[in-house]
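Step one of this worksheet: look at the structure below.
Removed: one protein chain of the complex. Kept in place: all other protein chains.
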Amino acid sequence: MYAQALDQPEGHRECASADGAALEARFLSRVASEQKVEPKDWMPERYRRTLIRQISQHAHSEIVGMLPEGNWITRAPSLKRKAILMAKVQDEGGHGAYLYAAAETLGAAREDLIEQLLSGAAKYSSIFNYPTPTWADVGAIGWLVDGAAIMNQIPLCRCSYGPYARAMVRICKEESFHQRQGFEIMLTLARGTPEQRRMAQEALNRWWWPSLMMFGPGDADSKHTADSVRWKIKRFTNDELRQKFVDFTVPQAQFLGLKVPDPELRLDEASGHYRFGAIDWAEFNEVLRGNGPCNRERLAARREAHESGRWVREAAAAYAEKQRARTSAAAA
Amino acid sequence: MSEALPAQAQMTAGGAIGASSLAPDADRAKYVLRLADTSLIVAQQLGAWIGQAPALEEDLGLANIALDLLGQGRLLLAYAGELEGRGRDEDALAFLREPSEFVNVSLAEQPNGDFADTVMRQLLLDAWQIELFEALERSRDERLGQIAAKAVKETRYHLRYSGGWVVRLGDGTAESHERTQQALQRLWPYTAELFDADPLEEALAAAGIGPHPAALAAGWRARLQEVLAEATLILPPPASFRWYGKRGEHNEHLGHLLAEMQILQRTYPGAKW
Partner (left out) sequence: MSDPRSPLWEVFVRPRSGLEHKHAGSVHATDARMALEHARDLYTRRGEGVSLWVVRSSDIVASDPAEADELFEPARDKIYRHPTFYEIPEEVKTL
């Protein structure tokens, strides 16, 4: 999920030998003709690094993304909702697992990637640094955040790197219920008691702008997508996807009878697009820098789980080692 | 342990033994509610692990078990509500009862603790639920038999999971062995209740609705011992004090668990979610 906002430029270029240039030319023509790149194929080092970074950030986002919604599993208001939410949060964990596995085909070890997340060196989608104070936030996340994520992810199913593309196909299939369950929660609240309607409206107010930020900086400020586009990792610009999201979502909000928190929002009859107000990129950058409302809590929760699970992982490894020793002793 | 009690297997494969009519609905409602609450409370507890497990794959594994148990709880609650005949659905029963009205076995409500506590609680319950559901498959109550037939398959996998982990932890490092043995010791006193029959269970066993609890002890112990032997863990001595969650006698943790679980339904009475 959520990879679009995260693609950052790679700092340096490799020095291209004559050989390297020929290989790279061949690589580019294969990619241009929509052939998939597989793990053992030759690929430019920058392509590999860009992918490892994007896929692992994507994986981290899934894992951290379990937390804000996981916060409501024990308090879900009905048993049906509890089952749906458990399955949904579990799916996000599964997505993380698929994506880490895809990154590992590029030579990155999951252990190291997780270490980078826990040390704060790696990024994950900023959206999960916002809190879920009410049940309506669970609805808003499914509706808006998963909705935005799906919009980002569908093009990734055609990404040039085979393992990533295949992971995304699986993920997109699984995502399809996430947005619906979120919308259903919002719809139930919107048709519910005055308190429930207020809850729904406040959640929309909280999640609307962060959801728009999920698509990443505007195209004018996002100069570093050229490589990703050429490599067929990225197929639409941030602004294109953001506009599509707004066009899809505003009518849904209207259907719910909720007000999108943007006084400048209006339908441009000529183009058929909704025009929306300016995004507060200062806030986006602050959250990205670690100063969002929940950055510290999210990382602390991941670290806590990792640390308190260490003895369990050690035990499993020790047991497997003993088993191996027993097997070889028996064979000897 | 209740080995002193005779293993009275009241039910046969055909369910022919017992009274000619099913036990009174009220009795069956109470009995089904016990089964429901046990599955529900464990599901609620396992749900709290999702996102906090020792490894990503365990988040998924525990979530799968939680979902199975929640599914069992819902089917059983719905049925209990029907038998009770007071118009209470699964949510009314789950969210609007007091702690003292919950009749899960005490083992189910023991806190998650660390991973060893959780997988040990699961092992002790799984081994029991397999025996229980296998017996209930032959219940003269057809609906209960169908629910049990579904649940027993799920539970066999749960035992595979919990047993696998108890073995790895028990026979892992010195630290994991110690933690797992401690967990067994802590949870052991709550296992006696599983096999101690009360009048309700006696009556339903006689009617061919449910097994006599004592009849499940031998199978449970055999399953357990198989795992514990491989895990190099020792069975604790019988406990002197006995808890009876199934009669609504709970210790302190359940109140907190329910306060958390029920908060929205309690705060917004009558709202639909």
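Order as written gives the chain letters A and B; numbering starts at 1 within each chain.
By definition in this document, a residue touches a chain if its C-beta (ideal position, glycine included) is under 8 Å from a C-beta of that chain, and two chains touch if they have at least 3 such contacts.
Bear in mind the structure is a predicted one, so any value in this text is a computation, not a measurement.
Asks: If I consider the whole complex, including the chain that's not displayed, which of A:58, A:75 or A:110 touches that chain?
Replies: From the options A:58, A:75 or A:110, the contact with the absent chain belongs to A:110.
Asks: Considering the complete complex, identify which of A:29, A:254 or A:323 is in touch with the unshown chain.
Replies: A:323
Asks: Write the list of subunit B residues that the hidden chain touches.
Replies: Interface with the chain not displayed, on the subunit B side: 55, 57, 60-61, 64, 157, 160-161, 164, 168.
Asks: May I ask you to list the residues on subunit A that touch the chain which is not drawn?
Replies: Contact residues on subunit A toward the absent chain are 38, 40-42, 87, 90-91, 94, 97-98, 101, 104, 109-112, 167, 170, 174, 313, 316-317, 319-321, 323.
Everything below uses one rule, namely that only the chains that are shown with their structure count from here on.
Asks: Under the definition above, what is the set of subunit A residues touching subunit B in their complex?
Replies: Going through subunit A, the ones touching subunit B are 63, 66-67, 70, 73-83, 86-87, 89-90, 93-94, 96-97, 100, 135, 185, 188-189, 192-193, 195-196, 301, 304-305, 308-319, 322.
Asks: Would you pull the subunit B residues touching subunit A in the complex into a rising list?
Replies: 40, 44, 47-48, 50-60, 63-64, 66-67, 70-71, 73-74, 77, 90-91, 94-95, 114-115, 167-169, 171-173, 175-176, 179, 260-261, 263-265, 268, 270-273
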